[in-house]
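So, chain A:
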Amino acid sequence: MLTIILILFTSLFFTGIILRTKSIASGRKGPGIFQPVKDVIRLFRKGAIYSETTSIIFRIAPVIYFSTVVMACLVIPFGSEKGVVSFDGDFIFFAYVLALGKFFSIISAMDTGSSFEGMGASREALYSMFAEPAFFILIGSFALFTGNTSFHAIFSSLHLGSSITYTLGGLAAFVLIMIAMIENSRMPVDDPKTHLELTMIHEVMILDNSGFDLGLILTAGFIKFAMYGAIIADFFIGSLALSLALPLFLLIQFTYAVLVGIVESFMARFRMSHNPQFILALSSVSFLIFLGVLLVLEKFV
Partner candidate 1 sequence: MTLIYLISAFVIAGLIFLNRNTVLNYILVVLFGILQTGFAVYACFNYKNTFLQYFSFDSLGLLLLLTLSVVSIAALIHSYLYIKRHDETPQSRAIYFAAIVTLLTSISAAYLANHIAVIWIFTELTTLSASMLIYHHRNKLSLEGTWKYVFICAISITFVFIGILFLSLSLQHAGSTDLSFANLMAHKDQLNPFWLKLAFLFIFTGFTAKLGLVPMYTAGIDAKDKAPAPAGALLSSVLMNMGFVAIFRLYVIISHTSIFHWANLIIFIAAFLSIFVATVYMTKVINIKRMFAYSSIEHMGIVMLGLAAGGIGCYAAVLHIILHTFVKSSIFFQYNQVYRTFQSKSLTHVGNYFKYNPTGAIVLLIGFISATAMPPSGLFVSEFLIFKSLFDANYIILLILVLILLTIVIYAFGKNIFKILFLPVADIDESNIPKINPWESLSQYILLSAAIWLGLNPPAVFVQLIQDAVNFLPK
Partner candidate 2 sequence: MTNVLLIIFIISLLYVTIGNRIITYVRVLALQGVLLFGVTFLQLHEIQTWNLVLILLETVVFKAVAVPMFLSYLIRRNKITRETEPYLPHFISLIIVTIIVVITVLLANSIKDTYLDKIFFIVSLSTLFTGLYFIATRKKIITHVMGYLMIENGVFVLSLAVGNEMPNLVNLGIMLDVFASVLILGIFLNKIGDVFKDVDVDQLTNLKDY
Partner candidate 3 sequence: MINVLIIILLVAIVAILLVNTKSQGIIAVSTVIVIALLSSYVSIKALFGSSYEVIFTGTVIFGKVPVIVDALSAWFILTINFTIITGALYGFNYMKKYREKKNEITFHSIAYLLIYIALLGICSVQNGFIFLLLWELMALSAFILVIFEHEKPDTIKAGLNYLVQSHFSIVFIMLGFIYVAFKTGNFDFDAIADFSRQQSVMAGTALFLTFFIGFAIKSGFVPFHTWLPYAHPAAPSHVSGIMSGVLIKIGIYGMLRMLLLIKMDYTTVGYIILFMSIVTGIYGVMLATIQHNLKKLLAYHSVENIGIIGIGIGIGCIGLGTANKWMAILGFTGALLHTLNHSLFKSLLFYSAGNVYQAAHTLNVEKLGGLIKKMPHTAILFLLAAVAICGLPPLNGFISEFLIYGGLYNWLYSADLISLIAIVFSVGGLVLIGGLALLCFTKAFSIVFLGNSRENHHEEIIETGFWQLFPMYMTLSLMVIIGLFPNMFINALQRPVSLFTHDTVFNFNLIKVGAIDSLQTISWLFGGLIIFVLAIIGLRKIVSRKKIIETGPTWGCGYSNATSKMQYTASSYVRSYSKVAKPVLDIEKREVEVVKIFPTEKHYETDPYDKIERIFIDYPLKLVNKITDLFAFLQNGRLQAYILYGIIFISSVIIIPVVFDKIAAILHFLNNL
């Protein structure tokens, strides 16, 4: 229960922090931390305009997208605190429920019959497809490491002892961040601030959404960010007492946001044709982690 509240809370200013960092980095004054949230609220108040090409799919897709993200948050624990629900193999549920959301966002993009949105959709589908194995192998290796198959059990029984486990943790964090980047379609895979529809992925998919729906989608985006932040945080919180855990959590979320901001302001987006290799590289990194785990457990004979 605690996690979902925290996630919602952090999601309020997460994107704000990113924007702020970027504007500072580029020497601008920039909007306030809560600007994105304000935008969203305004959007909720607006009316909507739908393309006459679109069908029912286009209308329900944003809702489903949003709900899946929220659903996914339910299984995320907070350190030793359980999530709202926790069961064996809940990370499978986590991944698949997000996939459901993606499915609908893709077909809603295709629903508009615009070639640009189709382009975005196909990229989105491809990249997420490549990203999934990385995530599963990563969690799998930690499941092996801890001997549990649910988020909560894994994180609560995860204690990084030797130096090698720290490197594993580091690698895991890196992979997770990257996955988060892909899922939230940020640098270096996608650039939300580009001006050319041809080079967008996520932004171009929602070109035709407006009003309430757009609001939902953006909100979902914020929550997603915070959610992944939470997972990363869980890696390091482990079974700390709440008094330490809480600030640590916030700190991690903050640094994560800043990191994203910095990356976005000092890096250029990869070429589209290079993205698949990059994403597949993540899978191999997570496989590396898996081997590391084998090393730790002395499975090598």
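As a selection rule, all candidates are chains of the complex that A comes from, given by their letters.
Everything that follows uses one rule, which is that a contact is a pair of C-beta atoms (placed from the backbone, for glycine too) under 8 Å apart; a residue touches a chain by one contact, two chains touch by 3 or more; residues count from 1.
In this text, all values refer to a predicted model and were calculated from it rather than measured experimentally.
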Q) In the complex, what candidate makes contact with chain A, out of 1, 2 or 3? A) 3
Q: Quick one: which bits of chain A touch candidate 3 in the complex? Just the residue numbers, please.
A: 44, 46-57, 60, 63-64, 66-68, 70-71, 74, 85, 87-90, 92-93, 95-97, 99-100, 102-103, 106-107, 110-119, 121-123, 125-126, 128-130, 132-133, 136-137, 140, 143-144, 147, 149, 197, 207-208, 211-213, 216, 272-273, 276, 283, 287, 290, 294, 299-301
